[in-house]
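What follows is a single structure, and I will ask about it in a moment.
Each chain you see keeps its place in the complex, though not every chain is here.
For clarity, chains are labelled A, B, C and D in written order, and residue numbers in each chain start from 1.
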Amino acid sequence: MPELGKYAGAVLSSWAVSVGLLVFLVVVTWIGARRSRAALDAAEARRRERQ
Amino acid sequence: MELVVRNLTVARGGVPVLVGLGFRLAPGGVVMLRGPNGSGKTTLLRTLAGLQPPMDGEISLPPETIAYAAHADGLKSQLTVTENLAFWAAVHGTRDIEAALVAMNLASLRDRPAANLSAGQKRRLGLARLLVTGRPFWLLDEPTVSLDTASVALFAEAVGAHVAGGGAALIATHIDLGMEAEVFDVGPFKADPDTPAGSGAFDRDFDAAFDGAIQ
Amino acid sequence: MIALLVRDLRLTFRAGGGFGLGLAFFLIVTVLVPFGVGPQSDLLARIAPGILWVGALLACLLSLDRIFQLDFEDGSLDLLATAPLPLEGVVTMKALAHWVTTGLPLTLAAPLFGGLMSLPQAGYFWVFVTLLIGTPALSMIGTFGAALTVGLKRGGLLLSLLVLPLYIPTLLFGAETARRGIMGMDYAQTLAILAGVSAGSIAILPFAAAAAIRINLR
Amino acid sequence: MEDTRVRQHDDRWNWFWAWANPVKFMSWTGKVLPWLMAMTLVTLIPGLVWGFFFTPEAQGFGSSVKIIYVHVPSATMAIQAWGMMVVASLIWLIRRHHVGALAAKGAALIGLTMTAVALITGAIWGQPMWGTYWAWDPRLTAFLILFLFYIGYMALWAAIDDPDTAADLTSVLAIVGSVFAVLSRYAVNFWNQGLHQGATLSLDKEENIADVFWLPLVLSLVGFGLLCLVLVLVRTRTEVRMRRLRAIEMRERMRDA
């Protein structure tokens, strides 16, 4: 852990927020991708069944 | 002076609804559009009216000859009968609203605000609006919704008069209007949900890709 | 085209047409702010031109959804789109009608309401002039926003959200010019830009708005 | 009547646009994505670790200079994402390639998040540097307006049911909005003089320490760029699937009816 001195609060909180938001974005994107893939696979299967 | 539709595909939300439609409507003709709920009658009429682009096929008619009416009549309840009509006449560059008032038996109501008209009278005013457009081809979408039997007869009469005068009408309706007309059932042209058609490249390519994967 | 303008004005002035509601909202905002920030007149005088501009802008904003919504609901918009009028012209007339029934009354009323906010003497003139030049831009931009959201069920607040960022340049230059004018500073440049924003909006946005309506009716 | 439907253009750029065919897009992105993800990991993580752990204090900034490694890349990406959205919207409006519209839709949330990161880190940085979290500095103000644009743009997408209509309208909004965003940026200059750093890194005037700060910054800039690229591609793929899903569901509904 580097020595941050009097700016420790600012540095740590801004990094925490940034990393947090980035992780949030990645997770949201990942969940969305998985959901859409599952839903579409089910729908394509239904469609194929009909043919 | 004829409305000719050839091999027309109309779409709703990018998905074809009716495929390969063809018919013609000549002056003096009335065509009743039939089909179950959701079969695409409204979509077809809006496409013919130029409100949405056709997905495929051809619509040929002389320019600016179509008057479209959904069941909303475009009447302003705060304006009087005359003001309503005069506005639409001005928009269409015609001036004479007297003839339309007389034809639709509205002359005695000319200064009533549209808000105070009964449902049947409103419908007559809507038809008068079609008259002042001066356009021969009427496209009517469920024009008799929640009209009683008497009002329906009145409506049929008015359409008859227009047609007798060289006009033509295409009417989407579920009920029997009791007028002499050709019936055009859209049922047979229903798009097969499983064979995507038209130029909406998105789905066609997809189906091809997925079907390819299976075969 | 003129028929359309006349009809729209007539509709607004008839009972239930909503004329005066924008004005009333403007009045209420200018009344509320003193309640909120307290009655010190020196403070109010400093913020008066800015608050008057913000109030006018909000009042304008809240009347936007009337521009097309009623015509859409009763089917008039479909019929206008199939009529032999260019949709760009229709849109311009709609914006003009909105300005006559909202922007213009707000402009005329602003110096009046300024009294409630202890507006300094010179302020009456400057608020009036900047609003006169700026409100046409507000109407035109608002018409574009209304065209984007026509047909949406509860478009009202979404409309506000879309339009407000677009209003910022007008507001900035309008309020800044008024402030500079009041303080006797050089205002020529900001005034010119304000006029430019108005002129530019009126020149370009009718096309965007007409395109949006065509898409929405599809 | 004139047939107004948009035809596929035929010109010598067709080979290029073919990549935007949804099926082809799905297949090539599927292949490219793993590589891009790997590259993201090997730039972003070292860049951030270097920036956080192994940079010295800067004169005048102290250790707070470390904020730059998240602040500047996110600010850059916020602007890039908007630029990408506008270009993708134009592609949709002019060439009617669905992937264009869907990519624009996918980029919006990324842009919004990056804008939020830049705003928040900037605000936190402002407290020790300028003594205030927020000042109406032109650059800060412009970012706030950008933030509002992103929200409005996403709200418009969410409000419209029909995907093609939504694509058209949001594209028009993105283009008109850009004009007004530039105008606002110009406007705030008249209104307030700024506190914010100029366009050049104030740090690199002192040549000898410049590299110490500059290299990790470049690395994290590249990392952020790659991350955003990966995210845009993944989100676009999601949107393509959702669009396809919608079409299938509509067809099922038609069959039921």
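Observations on the structure shown:
Definition applied: a residue touches a chain if its C-beta (ideal position, glycine included) is under 8 Å from a C-beta of that chain, and two chains touch if they have at least 3 such contacts.
All of these numbers come straight from a predicted model, not from anything done at the bench.
Only one copy of each distinct protein chain is drawn here, but the full complex in this file has the composition A x1, B x2, C x2, D x1.
Note that in this section only the chains that are shown with their structure count from here on.
Centres computed as Cα averages put chain A at a distance of 16 Å from chain D.
The set of chain B residues that touch two or more partner chains comprises 50, 53, 194. In chain A, the positions touching at least two other chains are 44, 47. For chain D in complex with chain C, the touching residues are 145, 148-149, 151-152, 155-156, 159-160, 165, 168-169, 172-173, 175-177, 180-181, 183-184, 187-188, 190-191.
Listing the residues of chain D that touch chain A in their complex gives 52-54, 57, 62-64, 66-67, 70-71, 74, 109-110, 113, 116-117, 120-121, 124-125, 127-128, 227, 231, 234-235, 237-238, 241-242, 244-245, 248-249, 251-252.
Across the interface of their complex, chain C is touched by residues 49-53, 64, 66-76, 78-79, 83, 86-88, 90-93, 129, 133 of chain B.
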